[in-house]
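Could you have a look at this structure, given as structure tokens, before my questions?
Note that one protein chain of the assembly has been removed; the remaining protein chains are unaltered in position.
Naming follows writing order (A and B), and every chain is counted from residue 1.
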Amino acid sequence: MTILRAMLARELRLALRGGGDVLTLVLFFVIVGAIVPFAVGPDRALLARIAPGIVWIAAFLAMLLGLDRLFRPDHDDGSLILLRQSELPLSMVIAAKLIVHWLVSAVPLIIASPFLAVLLSMEGEALWRTILSLLLGTPALAAFGAIGAAVTVSIRRGGLIAPILIAPLSIPVLIFGTGSITATQSSAAMLFLAALSLMAVALAPFAAALAISSAED
Amino acid sequence: MIDLGPHAVFIVWAYIGVAIGVAGLIGWTLYDARTTAGKLAALEARRAA
């Protein structure tokens, strides 16, 4: 348990040391969302209708952006090999990394999401549903991202191929995520989203650990 | 040729497309097999020499 806590502290320190990263990610999220009205026109009714989709696409892209720092620095400087030999099972190490990754790359997005939602003509209920759906859905995005990052960590240009692998897996998250913002279906979609996140977070550390230990053999 | 009704174009194109796809797959498989076998033979000949 103490090792796990030390691991969490290490990851958090490393992630926050480059404090600019977190801010960049949030900016990316908001800018991607804010650029859409320029492409589709400032029609408020249309924007309100597609806003859930825009928020989720922006979140998906922002989560992809931060993915490369999940395993790559540790792979490049060799600490991944050391971590594999620690007392803590590799899956637990990855679970710790996953939690920290979610904390530094998803939580800021969730905090910034009301701002984006207001820009996209969302109001009242929809605003709350947006926050809630991101809260429920981003763990699944982070988990799928961790699998993709683990599979591609030993490829030199893996950063390019990971999104191709992750995107098809993330389709259910996007479907239920936008569904739970849309008023008519939100409760069912939120339950599915929560189930998906639970399953993905429970399985991803083991899958990612298996991929990493296979790649490093 | 038998009469395929008003949608003949779609039917014919479906079969042509599948034929092209399958032929391409067979051709590529054979081409890959030939070149790989050739490379292997050349390498083994060089090793034997």
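Just so we're on the same page, a contact is a pair of C-beta atoms (placed from the backbone, for glycine too) under 8 Å apart; a residue touches a chain by one contact, two chains touch by 3 or more.
The rule is short, and it goes like this: contacts and distances are computed from a predicted model.
Asks: Between "Iron ABC transporter permease", "Anti-sigma factor RsiW", "Acetolactate synthase" or "Heme exporter protein C", which matches the UniProt record of the unshown chain?
Replies: Result for the unshown chain: "Heme exporter protein C".
Asks: Using the touch rule from the top, list residues of subunit A that touch the missing partner.
Replies: Interface with the chain not displayed, on the subunit A side: 147, 151-152, 154-155, 157-158, 161, 164-165, 167-169, 171-172, 175-176, 179, 185, 192, 196, 203, 207, 210-211, 214-215, 217.
Asks: Please give every residue of subunit B in contact with the chain that is not shown.
Replies: 2, 4-8, 10-11, 13-15, 17-18, 21-22, 24-26, 29-30, 32-33, 36-37, 39-40, 43-44, 46-47
One rule holds in what follows: only the chains that are shown with their structure count from here on.
Asks: Subunit A to subunit B: how many Å between their CA centres?
Replies: Distance between chain centres: 42 Å.
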